[in-house]
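Apart from one protein chain that is not included, each protein chain of the complex appears where it belongs.
For clarity, chains are labelled A, B and C in written order, and residue numbers in each chain start from 1.
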Amino acid sequence: MQRPVEKAPSARGSRGESDRTSHADTGSAGEIVAQFEIRYTRFLDENGRAVRELPAFARDPDVMRPIYEHMVLTRALDRKAVALQRTGQLGTYPSSFGQEGTTVAIGAAMARDDVLLGTYRETGAMLFRGVRIAEILQYWGGDEAGSDYRGPGAPRADFPICVPIATHAPHAVGVAYAMKLRREPRVAVCALGDGATSKGDFYEALNGAGVWQLPLVFVIVNNQWAISVPRSAQSHAETLAQKAIAAGIPAEQVDGDDAVAVYQAMRNALSAARDGAGPHVVEALTYRLSDHTTADDASRYRSADELERRRALDPIARLRSHLERAKLWSEADERRLEEATAARIEQAAAEFLALPPPPPEAMFDHLFAQLPEALREQRDALVAAAAAHRAETVSGEEDGQ
Amino acid sequence: MQRPVEKAPSARGSRGESDRTSHADTGSAGEIVAQFEIRYTRFLDENGRAVRELPAFARDPDVMRPIYEHMVLTRALDRKAVALQRTGQLGTYPSSFGQEGTTVAIGAAMARDDVLLGTYRETGAMLFRGVRIAEILQYWGGDEAGSDYRGPGAPRADFPICVPIATHAPHAVGVAYAMKLRREPRVAVCALGDGATSKGDFYEALNGAGVWQLPLVFVIVNNQWAISVPRSAQSHAETLAQKAIAAGIPAEQVDGDDAVAVYQAMRNALSAARDGAGPHVVEALTYRLSDHTTADDASRYRSADELERRRALDPIARLRSHLERAKLWSEADERRLEEATAARIEQAAAEFLALPPPPPEAMFDHLFAQLPEALREQRDALVAAAAAHRAETVSGEEDGQ
Amino acid sequence: MSGAAAAAGAADQGRHSTLSEITLVEAVNAALAHELEADPSVLVLGEDVGVNGGVFRATAGLYERFGPERVVDTPLAETLIAGMSIGLAAQGMRPVAEIQFMGFIYPAVDQLLNHASRLRNRTRGRLSCPMVLRAPCGAGIHAPEHHSESTESLFAHIPGLRVVVPSSPARAYGLLLAAIRDPDPVVFLEPTRIYRLVKENVRDDGTALPLDVCFVLRDGGDVTLVTWGAATRETLEAAERLAQDGVEAEVIDVATLAPLDMQTILESVEKTGRCVIVHEAARNVGVGAEIAARIADEGLMSLLAPIKRVTGWDTVVPYAKLEHDYMPRPEAIVAAVRETMEAA
Partner (left out) sequence: MSGAAAAAGAADQGRHSTLSEITLVEAVNAALAHELEADPSVLVLGEDVGVNGGVFRATAGLYERFGPERVVDTPLAETLIAGMSIGLAAQGMRPVAEIQFMGFIYPAVDQLLNHASRLRNRTRGRLSCPMVLRAPCGAGIHAPEHHSESTESLFAHIPGLRVVVPSSPARAYGLLLAAIRDPDPVVFLEPTRIYRLVKENVRDDGTALPLDVCFVLRDGGDVTLVTWGAATRETLEAAERLAQDGVEAEVIDVATLAPLDMQTILESVEKTGRCVIVHEAARNVGVGAEIAARIADEGLMSLLAPIKRVTGWDTVVPYAKLEHDYMPRPEAIVAAVRETMEAA
């Protein structure tokens, strides 16, 4: 949490314009007019041992077991997806291997009708919020229909995966503005990477969230790399959390491989935001154990040593140790989970593989609410051309992915 | 100056990735991992009395008199420009009335071959750096040739006035990068407004300057208003200086109506940057006593009271008091200056008014280094059409501004 | 059009009034006020649109009437303005955002192209983006550098966006209502040069004009003049001059530049056999190029003469001293028409 020493009045027209003329000024370095600090929290060390007093929920099986189960599910889905990609059955895929503690805790901390605006690496949060596995595969298989979340209790107001980095941050401001304007007890959650914090969109969104004191929680998922660019080359800032100081927003760092810490920070931030306390920034320190995507080769730019060191901090093993120690989890539970997870993944993969290809005209049918007259001819021509082409290439050599 | 408590190693790959796992974590609020503070400095109070020990230069006539003279010149030029605009002889014009202490001190602190990247409200800095009065009028009269600084010792590498807010901040990064790459003892200075600090460009530039530790000084000319939007509605940040914390850059606030404070802060920042110490942010707290531009009516959005209060802080009167007290200035000096200034302004205005209109083909002749073949026909057609039109409207009713 | 908004529009028909002799910018103001009143999901946002009422006064009085939550002064951040509008729209609001001048719209391009125009498509209709982005455009008011842009073709090229340019107070009123009620994103460009140049009576009865269709401003059988925005004035003036010499020009105001109603244009060209396209934007890859290209495909056989374009030059819009040399003049339009008349 950052703690401004001087709290300027927030009334319109006076903020930051506070009259300095009355300040007596001694000393040679000028008087201090604002002070800030960034704090870091973890509950579980890399062995899953508590390093500080645990919050009550950390011993509540109803909270902790679903988190753990979804972390395992997320990793299993990543494995499957990479396998599908390697065999040409899926497009480029970004694993969240190593980041499960953060991504799942984000999803778990949110309320049903909060709105998630995330990147391609929030699979865990999406799963927790009710996006179906088959939809996630459908999306990465190259079909936009995977973003039309249709599962039971699906988060229909959540934004689709955001690919252009940080461009969803301003959306989150709009979503939160609507919530606040309508006096709804809802919160927008914007998750983005360490690389994303270098973009102006992120900053403009932070600033807007501060100005309007919106119910908006930003989570910086600092996995230390933006493709090949390390955190150190991304910014000279000592922490990424302190980016929030630029917008007058409170911020904190947590151990992102400690799901308890992430969940706790998110819960607090969400309930404060829900109560009208305004925005908050959580920087979760984690690590991307996989390549950036299946199109990347991380060995080009990072050392085997570093990877080895970080593997030891695995959030899943860590949480399992804690759960076992707290008697919330057993070897038998683990075996059951493994089986159930494998079955779910296989079933979803089968469902995905059985999906019919999207009809070509889909590219026109959702462009506008109603197809403009001007486009009707093109749509017809597309349908005809695609049919002719498919008839010709019935052997399917061209689009056989 | 901001003072990070924890100085993370800046080696590639390790910054911000420092291993938190070894930190013992007690207390309930998490451990402090970074701390910052923003300081505010002024030397002269609103009556020009020293409130702290003055730097030596404040009693050096070779430094202080030119600053004062240019402040008076800037105000006189503003007056003249507004009068010309009111009589249809100039286009929209933005006064820097009330900000002379800041803008002139910026110009005065810079070295000849530093590069200024400023807005439309840095007239004082431009004048100090050798841009001719007639050129400034030519520019605001609607002729780009006013940006082709041609006076003796003109700052030929300075950027032209930047109109799209904050878009020049990334340019400053490039300029400073070139200086650093070539090992030149030069600095880029980017001056921008309080409103400009809300733009992503500014932030991306701050961050870039931090990453490469460039010789780049940002001056936030916080005149409390961005057209009708007050500082308080622009950001929830307690100070604008603290925006620099987001980039790990040192920053400070100064009294922008105290030319001594601005000059001192700029000198320090410039010489540090020149010595390889990296970028710096100075927030100068000042006030726009005029309308935003001649097209604006500030009474629509700000109170007469506020204006009255701020008029009392006039940087020119303040500096004059100091200079007189320090025996650097006399009543006779003032009279001489008034006369000389008036004469300079009148002569420049006459020169401006006598300028021939730019030839129509000027709009093609500087588009590319060499006119592409593809545009030759258009240029010829333009010349013909303009000649025909001028022949027809020889009475000059259309373009008579 | 959302059901609610349509109903509100209809219910409103009873209490309409006629705004007499209002300017284009006043018509914009009236349309905004009407929709803020009729539809609680409408909100207006942008730089200086609140307390100050907009630098052109397009939002004057709205802040006082609808309050700071619905008439929102934003920080100086165009990416934020466009981006948050998308978030608002996805949540069922109908944001009408203002960019202060078209010269400052470019930080919004990313949001418009990568998100606003494709949010519906990307989610197969689950989310949508009923937002309007208004921006004053064009040269001719002796404004500073970067204040005189007509870069509509950048937006017209983006699939999934509507681009609308009104050319009179009544069309500004009716088209802006339609834009706000439209379920998809609309870029609404208001030519500053005609903001206060013409006045006319406008019925403030909530009646929208149709989008996606051209308006025929003048009938004629000899030549088709296609134009939009401020250039409609010079085009109509040219048509008058031509009429004095017995040449009857049909004048079409395209109004919605994308999607493009080519049918009206092609039918006219079939009748006249000649076409001159007039716009203030630079010629190269302007929207006029698209119109000419479509005629050169689908209407070629009815052409009696080359298709001419009278446009801004392919150079940066010059600063005030030369801006009038940049824009198409009536005499240039007349000359182009004469060329096409001689060609046959």
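Methods note: a residue touches a chain if its C-beta (ideal position, glycine included) is under 8 Å from a C-beta of that chain, and two chains touch if they have at least 3 such contacts.
Note that the structure is a prediction, hence the values are computed from the model and not measured.
Displayed chains that the missing chain touches over the full complex: A, B, C (touch as defined at the top). Contact with the undisplayed chain is limited, among B:65, B:171 or B:274, to B:171.
One of B:44, B:104 or B:205 touches the chain omitted from the figure, and that residue is B:205.
Touch with the chain that is not drawn comes from one residue among A:144, A:238, A:283 or A:314, which is A:144. Mapped onto subunit B, the interface with the missing chain covers residues 115, 117, 144-145, 147-149, 156-157, 159-160, 164, 167, 169-179, 181, 188, 200-201, 204-205, 207-208, 211, 362-363, 366-369, 372-375.
Across the interface with the omitted chain, subunit C contributes residues 79, 103, 106-107, 109-110, 113-114, 117-118, 121-122, 145-146, 151, 153-154, 156-157, 159-160, 258-260, 282, 284-293, 295-298, 300-301, 303, 305-309, 313-316. Residues of subunit A that touch the chain left out of view are 91-92, 120, 140-144, 161, 163-166, 195-196, 198-201, 226-229, 233-235, 295-296, 300-301, 357-358, 360, 362-364, 367, 375, 378, 382, 385-386, 388-389, 392, 398-399, 401.
Note that in this section only the chains that are shown with their structure count from here on.
Spacing of subunit B relative to subunit C, judged by their CA centroids, is 36 angstrom. Residue positions of subunit B with contacts to 2 or more other chains are 198-201, 233-235. Under the contact definition stated at the top, the residues of subunit C that touch 2 or more other chains are 75, 77, 79-80.
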